[in-house]
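The complex appears here minus one protein chain, its other protein chains still in place.
Residue numbering begins at 1 within each chain, and the chains themselves are lettered A, B and C in the order written.
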Amino acid sequence: AMAIAQTAHGKAVQEGLSFTELIPDDPTKQVGTLAGEVGTRSGFEKVIKKPSDISSRSPLQDFYGIITPSDLHFERHHAGIPVIDPNKHELVIHGLVDKPMVFTVADLKRFPSVSRIAFLECSGNFRTGKEAMSPQDICGLTSQSEWTGVKLSTLFREVGVKPNASWFLAEGGDAAIMTRSIPVKKGWDDAIIAYGQNGEALRPEQGYPVRLFLPGWEGNTSIKWLRRLELGDAPWQTREETSKYSEGIKGGKIRQFSFDIDARSIITFPAFPAQVEKGWIEIRGLAWSGRGKVVKVEVSTDAGKSWHIAELQEPVLDKAHVRFRYLWHWNGAETEIMSRVTDETGYIQPTFKQLIEARGADSGYHFNPITAWQLKADGRVLNKPENVR
Amino acid sequence: AMAIAQTAHGKAVQEGLSFTELIPDDPTKQVGTLAGEVGTRSGFEKVIKKPSDISSRSPLQDFYGIITPSDLHFERHHAGIPVIDPNKHELVIHGLVDKPMVFTVADLKRFPSVSRIAFLECSGNFRTGKEAMSPQDICGLTSQSEWTGVKLSTLFREVGVKPNASWFLAEGGDAAIMTRSIPVKKGWDDAIIAYGQNGEALRPEQGYPVRLFLPGWEGNTSIKWLRRLELGDAPWQTREETSKYSEGIKGGKIRQFSFDIDARSIITFPAFPAQVEKGWIEIRGLAWSGRGKVVKVEVSTDAGKSWHIAELQEPVLDKAHVRFRYLWHWNGAETEIMSRVTDETGYIQPTFKQLIEARGADSGYHFNPITAWQLKADGRVLNKPENVR
Amino acid sequence: YLIKSDSIPARFGFGRVATSTEIARLDIDIRPDGKGLPAGEGKPVAGKVIFAQKCAACHGVGGVGGPNGSLVTTTDPTKKRPEKTIGNYWPYATTIFDYIRRAMPFSEPGSLTDAEVYNLTAYLLNANGIIDDKAVVNAKTLPNVVMPAQQLFVPDDRKGGPEIK
Partner (left out) sequence: YLIKSDSIPARFGFGRVATSTEIARLDIDIRPDGKGLPAGEGKPVAGKVIFAQKCAACHGVGGVGGPNGSLVTTTDPTKKRPEKTIGNYWPYATTIFDYIRRAMPFSEPGSLTDAEVYNLTAYLLNANGIIDDKAVVNAKTLPNVVMPAQQLFVPDDRKGGPEIK
């Protein structure tokens, strides 16, 4: 990571040359950069996240396949990204256990490990209101990695979780000392104490050196920079599971502990800001469900009047982003295109209207409506915000 | 890619501060770095490739799971890494076709696309001779990515490949103008003209902006920086398929066009330079085959006398690195540990001795022997080179 | 991923036992039943002074407005819906203590004494009209404060399937 940049792009940055000054007239006539310690991204690629102070959105419209490059994984943190020394960091597990214990990061890596490719999504992942919005703007707070770590169930056995433990508190070592209460059942089911992301150590933005990873659950519950787990018999009612990450539903009620990410899909191509030509277009997008596998993605190219089955790229994994594709011949006439996913529980991605009807207007988190794109006759692709509808 | 570094590590580099000067005494008491455009690797992680002038080896012993971080993907090039402008780069397809054609990179991205997670390996991926050798030293010229691109068969249909075309020449736009002859059948079967790697554009080291990707075949055939495909009726006998990438076999003969990567596995933990303690050890490694799926990995902890079935981490993909794991209790006595893979064709990874017996001593490429690690009583793990055996 | 059951040990023996001292250092959480609340107490009038000094810049004078949002309920007729605050949206009073102690003030987290946190908690409850001017907030009284929003909170009861809810 601290290696001297080895390639043309790295050298340009180090020597203050502009990248374009390095472009050879004919690359076949001059020996290229020699092999390096760390590879580079091409200087021609301007793919970046969109940051605010508290989050940064993945450029979904620029992605291929299902893996999110780790440095383009979305960010959401409540007090910035801490710098944590992995040689000093420890995870304490205590409370309703036979034997309260401390694990160093090295200890955690000695246990049997598991890897899985799964998405992470912030449950507040929805924006609308303008036509000039890209998939990144609308729902860029989702990304996917291959996560590696120790199953939490293994650690539960190691400390001897007591039968009356029904919830646990997960606590981060960042400046928010972020906390969430999690049902113990999730810990036994499929929770991972992760230290690996896409083949390497977690990135600082994603919880280095160790985080909780709860497949399919709203991102905030997968506590980053994890320092402590306390087993208890009731939820703690932390600020993040009361004041935040709760949503208004019908009858003035407020729903909390809505953990599962509801199934969702979005067409990422063609999508704003792309401009397309008439003729054959491969409609491409991502679909996922926090409740299991994606079983079907349908695409409509006539504003929702009729739906076609999209192809799903193998492997179609549990609680994972799936790449879908639908080959379509566009005649050049103005229309609307959209996708909707069905997951293995039979849940079908709803429309904005269905969601508002079901929950009332004062809702918020877990808003996963079908996203429609207006395709203009000149090939521009614009978000269709609800106020235009 | 040209974004200003946003995180602690990036700032340290830019301002010439040492990374350790930025480590807070208590990260819970100071707000961390705010969200950025591009994420970072922790400054505590020193995971790097080992470069020579002509190649750079992936640190297999440091990887988790099956994805290789793109900037740690192995490199092998014959005249360095060219800088190619994707807006000017074109792919020409000609020869025995109905209609010779030119495709811009943008054209290629319009065709129906496909993604697959698959390994790439240099067929010259074997070194031995010393005890102090890591998996990276022994066989670090293999890596795995999710590749996205257009199927070559789609382009073959587009140009109308003639029935008498039996081979095609693939040519790169680097300073070696690298060329290989490929049977047309591979083009129809599963070849990809790839522009995506792990969710983003190919990295320059891996062929940006466009490369050939031949799943399961020796790395050199997957021509990078691809500029031309010529369809013909015989191989061209280029330097890379005669003088290089051919191997001595029995009777003084030289085998060429040995494309498939033979099945292989290696224990990456415990492996040099790790030092382990007695007690429970999860033996971890990678296994793969260029001829299809891995069906079995066996691990021996008694120098090959007995073998145990390792667990294979799902998803077990075709022509892909698979992560295997075997949980073992080490009593602290000196021993040797090793793994062997069986692929779906029934091929079992051979020993060094079997390979030499089958091919003679003057062989070279496609050398995939079982790698044994000596586990010393003090916990050191050393390669067992053949001259020690 | 399955470890063959015959080879799973009851315990792997990695890690070490946590001492009660090191647990105590980290065990800062407060539960709705008051478990975790430290000794000490707080009063609205004392909290008001601290709030003006350390919090009002971000959360507004008297906890209304400010760049980081109101903490005190008001009825602003120009807004479509009332802002979500402690008074109208927080189901448990103990969360106020827990959250302020762990995360506020934003720019100097972890800088407040327990007494300051008690005082701030008392002030915010009072400003929201939940406890009266003279009320004392401590480990005994805080769990007994009934928050206006508590009755509104319901757990998620969705189970997947076709239902939109």
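Here is the rule we use: a contact is a pair of C-beta atoms (placed from the backbone, for glycine too) under 8 Å apart; a residue touches a chain by one contact, two chains touch by 3 or more.
Just so it is clear, the structure is predicted and the values come from calculations on it, not from any experiment.
Contacts of the undrawn chain with the visible chains, over the full complex, involve A, B. Interface note for the absent chain: among B:Ile254, B:Ile309 or B:Ala377, the touching residue is B:Ile254. Among B:Leu34, B:Leu96, B:Leu231 or B:Leu355, only B:Leu355 touches the chain left out of the display. As for the chain not pictured, it touches chain B at residues 78-79, 92-94, 99-104, 107-108, 110-112, 114, 151, 154, 157-158, 169, 171, 175-177, 179, 227-228, 230, 232, 234, 236-239, 242-243, 246, 249, 252-260, 291-292, 343, 345-348, 350, 354-355, 358-359, 362. Where chain A meets the omitted chain, the residues involved are 26, 28-31, 279-280, 311, 313-314, 325, 327, 329.
The rule is simple: only the chains that are shown with their structure count from here on.
The set of chains in contact with chain A as well as chain B comprises C. Chain centres here are Cα means. That of chain A falls 27 Å from that of chain C.
Between the Cα centres of chain B and chain C there is a gap of 50 Å.
The multi-chain contact residues of chain A, meaning those touching 2 or more other chains, are 79, 110-112, 114, 175, 177. Within chain C, residues 1, 3, 12, 14, 102, 106, 109-110 each touch two or more of the remaining chains.
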